[in-house]
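The structure appears right after this line, and notes come after that.
What you see is part of a larger complex, with each chain still in position.
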Amino acid sequence: MSSSKRNDAGNPRQSVSIAIVGSGGTGALTAGAMLLEAAGRVGLYGLMTRSVGPQIRGGEAAALLRFSAQPLACMGDSYDLLIAIDWRNADRFAAEIALTKDSVVIGDPRGGDMPEMVPESGARTAEIAMKALAKDIPGGRQNMIALGVAVGLLGLPEADLFAVIEKQLGKKGDEAVTASKAAIEVGLAEAAKLDHAVPLSVPSANAEKPERWMITGNEAAGMGAIRGGIRFAAAYPITPATEILEWLAPALTKVGGVLVQAEDELASINMVIGASFGGKPSLTATSGPGLALMIESLGLATAAEIPIVVVDVMRGGPSTGIPTKSEQSDLNIAIHGCHGDAPHLVLAPLSVGDCLFTTQWAAHLAEAMQAPAVVLSDQFLGQTRALIERPADVAFIAQRAAVTEAVNDYRRYALTAEAVSPMAIPGVAGGQYTADGLTHDEAGTPSSAAGHHEAQLDKRRDKIETFTYGDHWADIEGEGEVAVLTWGSLTGPAREAVARLAEDGIKARLVALRLIAPLQVEQLATALAGCKRVLVVEQTHSGQFYRYLRSMCDLPDEVRAFHRAGPLQIRPSEIDAQIREWRS
Amino acid sequence: MTNLTNIGDLLAHAYQIEIEAVERYQMLADQMEVHNNSELEKLFRKLAYHEGQHAEEIRTQMTDANVPELKPGEFRWAGPDSPEAVDLGDIHYMMTPWHALQLALKAEQQAFAFFDEFRRSASDPDIKRLADEFAEEEEEHVAMVLKELEKYPEPDDDWDDDPDPPVSPE
Amino acid sequence: MSKAQAVAYKQGDYKSKVKPIWCPGCGDYHVLISITRALAEIGVAPEDVAVISGIGCSSRIPAYTNCYGFHGVHGRSLALAAGLKVARPDLTVLITSGDGDGFSIGGNHFLHACRRNVDMTYIVMDNRVYGMTKGQPSPTTEPDWDSALSPGGTGLRPFHPLVIALASGANFVARTFSGDPNGTARVLVEAIRHPGFSFVEILSPCVTFRPDEKEWKNMVHTAPVEPTDDAARAARRIMTDDGFNLGVLYRGHRAPYQPEIGTASVDVADLEEAFLL
């Protein structure tokens, strides 16, 4: 997907980025959400993130959106359209809403002072008195005017928007619907008056509209968990992971599972371990501070060989950090956080929609190997709402090697060829054993003998290192002597950068890891075969991913580490520029 | 306690007394094994064996009587434990045969007391006769233990003096 | 529990072959006997019982039973057990802990387990010391007990587990003495059968680091009054007793926490509808 900047202003664009900002009570976020849903009905792809002030309510807010008729990997480099319902505190978003001279900025003349960033960018501006216009409509609201303006300037069919309005506001009664529609009409009319269109190329009106899902990464992770067979969850709320729990709570109940709100993360991971010991595939979700509290028991799950899934929706760190912003800096703790040698699985979804697949796969892998799996999502993936194609059905489901019929002479930690030992589930006669975090022998009896220690350490390493993971360990695209090597949510910008380079005839590969640990060293070498230069891209301050790769495998001679802490996600153009600059 | 009203009940209790004594001595033997006191391990295994034989004798008597299947809580003991079970609180890993025999003595005495009181309070002559038999048997055991004890002088006061400190396995 | 009715289990059926590492004389041996005796009395199949623990001498019990066991990390047994029981309501779940594991590092889960009232039985072997780590004061230790870590004593008021249990909502509260294995077993039978969260504190001497506790057998006495179902009254009574009152102190009537599980009302695929535009 190429940058919108690269289109001429008049012609329909391949993708359009739009921001709607406004302070407390203006409804900027609601307008954004409706716009997204309307676009989905048109059959577009789309993404919406939001950025807000520190206030719990009434703070300044920005709905950040991007649309295209082609699948979208990430947010754009800059914004084609910025609609400010008002300008209060809008400079907070200056760094996030990059404007160019091609941008169009619509403001309300009564909405306060336009921030510096607008004139500095050279963007074309126009004024619409949204507040005043809304006043004239009984029950009319300024955000609905803004919505009308947006749809008008983008050139989206208004019927789809009205359908959304009916669905969303129907429960509020006819009056609300009518008022909103009226306001939208006014917005459309205002837009039509302007010479500021940012037309988006949309699927032809005659063609059958492709079906779209509208989903956040957090919802997708929940759905993936259920598809993967998870039937028990315990968790403690934390930003930005709470929505996984809030989605799962009623959903699990419907499919015969349950979610328990625990007193803290120490409890939640132990509840999950207990439920899994009882035979139920189980999951918890948290963010960095919660993961830190789970670390001791993550080691227990590893040592006692209890499969669990821990979804870590990463936010800015260290410590409380920036809870509402994305970062990839929990990589270290996820891989290396446990005391002792505690090999376990670490995975990362590569897009909003991929949160579904990766979580499902994680449940499958955890159960197959009787090991904990940490899924590293992040605030961007988790809280971005995306328009995507329905994720494919995949066969991955929790299937544990279990002893389900009466046995004799059972040895829980027997050394087997695949290093996975069939697990007796409570209730099975003769399978009684005691799961233990102490070093133990094959029967599970505590031991401090070097032989037992090594045998079980080997076993736990081997079972995950010799497993056949198939092709899902990474997304690999493109060819050439230059590769962009990345993981998790940075895959989006990297993917778009590689696509843009390709458009310009510059060959580059994308290697984006979904399976972080155990690192697939051989497969990675194959993926990079022939590469002379590798750009390692990640959203951390210290280059954690780069360090991890160095520690585990030999990279091509020329490697550059391109990394930055949050909260600003690395943009496609930055990656693109790195590669171009390196070549020259 | 002595509301055992029929032979079956009495046999059930007598049998249980021996069974628990066996279990207890085995437990003690295990403890001594784990704590490297092999002399005592052997002694406790021997005691377990003897009580086991006694249990076996009672069991043969049970075949013709109507003996109820009692659950643990349905046994009616006077004390906190069954009469012939050694109090685990009195055990030490450095204990000597003298100590072990003292414990065995106390256990046998308690068992004797159990049947003794029983035989005195029972009105049914059959029960009385059987209780009598059991009491006499226990009395013999008491004598045996006392005889065995003669071989072992009371150890010095510092018998449990372990110069080494405890360790912390976890 | 149809299995259980068919077979008559004996106490020995609940004991494993693993030999305890406890010091001979330790009260925990008696507790092991009481637990196995209580299970035999109830007659639940050993494989339908799970015994969950943390870390400590007392926490070693699971492996010494012939039930399913989990010897987890220090202080977290109640949470692990709650997860297990909610996911597997068909199991009989016991938790075996110590005064350090349960009331020091594990205090928060204790509060919330009482409050949550999952149907399981919490057995704490209280020896007023950290046995496993060689004799440091625990929350229940007397303020003047001298030790290397707290020379001259901690000076702290002992923690009152029974009162906390009552105050936070436990549904069954009792205290027993390990030296009375029959009495303890009787109380355990009742505790296990009582719906909801049952808490049994067992005074269990540590002969190695608290040899003075051998005296307990002369100090304990049966609670002079009948158990009540009035938590406030029970709490007040315990707050003013001498700490050696034995017996069932409180029987509550709260319904246990047990979300329905295992009965699906919709297909997984149906959940997808919400995402489709």
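Going by the order they are written in, the chains are A, B and C; count residues from 1 in each one.
The rule is simple: a residue touches a chain if its C-beta (ideal position, glycine included) is under 8 Å from a C-beta of that chain, and two chains touch if they have at least 3 such contacts.
Please read all numbers here as calculations on a predicted model, not as lab measurements.
S.K.: Counting over the whole complex in this file, how many of each chain type are there?
M.R.: Overall, the assembly in this file has the formula A x2, B x1, C x2.
In this section, only the chains that are shown with their structure count from here on.
S.K.: Could you grab the centroid distance between chain A and chain C? Build each centroid from C-alpha atoms only and quote it in angstrom.
M.R.: 42
S.K.: If you average the CA atoms of chain B and of chain C, how far apart do the two points sit, in angstrom?
M.R.: The mean C-alpha positions of chain B and chain C differ by 29 Å.
S.K.: Which whole number of Å gives the spacing of the CA centres of chain A and chain B?
M.R.: 68
S.K.: On chain A, where are the residues touching two or more other chains?
M.R.: Residues 438 of chain A each touch two or more of the other chains.
S.K.: Check each residue of chain B and list the ones that touch at least two other chains.
M.R.: Each of 170 in chain B touches at least two other chains.
S.K.: Could you list, by residue number, the parts of chain A that touch chain C in their complex?
M.R.: 37, 40-41, 211-215, 219, 223, 226-227, 231-232, 234, 251, 253-258, 260, 262-264, 266-268, 270-280, 282, 296-297, 300, 304, 387, 390, 424, 426-438, 444-446
S.K.: Sort out for me which residues of chain C touch chain A in the complex.
M.R.: 16, 18, 45-48, 50-52, 62-63, 66-73, 75-76, 79-88, 90-91, 108-109, 111-112, 259-268, 270-272, 275-277
S.K.: Looking at the complex, which residues from chain C come into contact with chain B?
M.R.: 8, 11-12, 19-27, 29-30, 33, 37-38, 40-41, 43, 55-56, 132-135, 178-183, 185-186, 189, 205, 207-209, 214, 217
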